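Entry: subunit A
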Amino acid sequence: MTFIIDALSWVCLMMGCFLGISGAVGIFKFDEFYSRVHAASVTDTLCVFFIMAGLVLQSGFTLVSVKLIFAVVLLWLTSPVASHALIRSAYHTGLKPKLKTSRKESAKRGQS
Partner candidate 1 sequence: MISLELYNYWVVIFLMMAGFYTLIVSNHLIKKIVGLNIFQTSVFMLYISMGKVAGGTAPIAAEGIETYSNPLPHVLILTAIVVGIATTSLALALVIRIKESYGTVQENEILELDHISDTGPQA
Partner candidate 2 sequence: MSSINLLIDIVLLTMLVFTTIAIVRSRSLFAIVMLSGIYSLLSANIFIILDAVDVAFTEAAVGAGISTVLMLATIGITGYEQKKRRTISWIAPMVVVVITGAVLVYGTLDMPAFTDPSAPIHQHVAPRYINDSPTEVGIPNMVTSVLASYRGYDTMGEVIVVFAAMIGVFSLIGIREKKSEPIHAEPPARPILQVMAKFMIPFIILFALYVQFHGDFGPGGGFQAGVIFSVAIILYTLTFSQQDAMKLVPPWVLKRLASIGVLIYGGTGVVSMLKGGNFLDYSVLAHDPIHGQHYGILIIEFGVGLTVACAMMLIFFAFISRGDKNP
């Protein structure tokens, strides 16, 4: 039984790590602000869920689990709202998304 729980929480933690790192790679590699926000905010919630789920499996039915679940709920509420507010104020202050890169521009960028 403990072996199954350990294996499950191991899987959860690794999934969380994978999502976290892919989000980080996203905000580092993408060359435009809105795609970076996309990478960060999409992976963030699930990463939090998986890591906290892995920890809850380890701690069992205790006060610590309740606090962990609280933290997940809070992060699930606040993180998307923060991303929303971030994009909204970026858009309102005049940072326009690059909707399409024409071939000429991408060629130019490739050269520079």
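Just so it is clear, a contact is a pair of C-beta atoms (placed from the backbone, for glycine too) under 8 Å apart; a residue touches a chain by one contact, two chains touch by 3 or more; residues count from 1.
Basis for inclusion: all candidates are chains of the complex that A comes from, given by their letters.
Quantities reported herein were computed from a predicted structural model and do not represent experimental measurements.
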{"item": "From 1 or 2, the one in contact with subunit A within this complex", "value": "2"}
{"item": "Subunit A to candidate 2 touching residues, read off their complex", "value": "74, 77-78, 81, 84-85, 88-89, 92"}
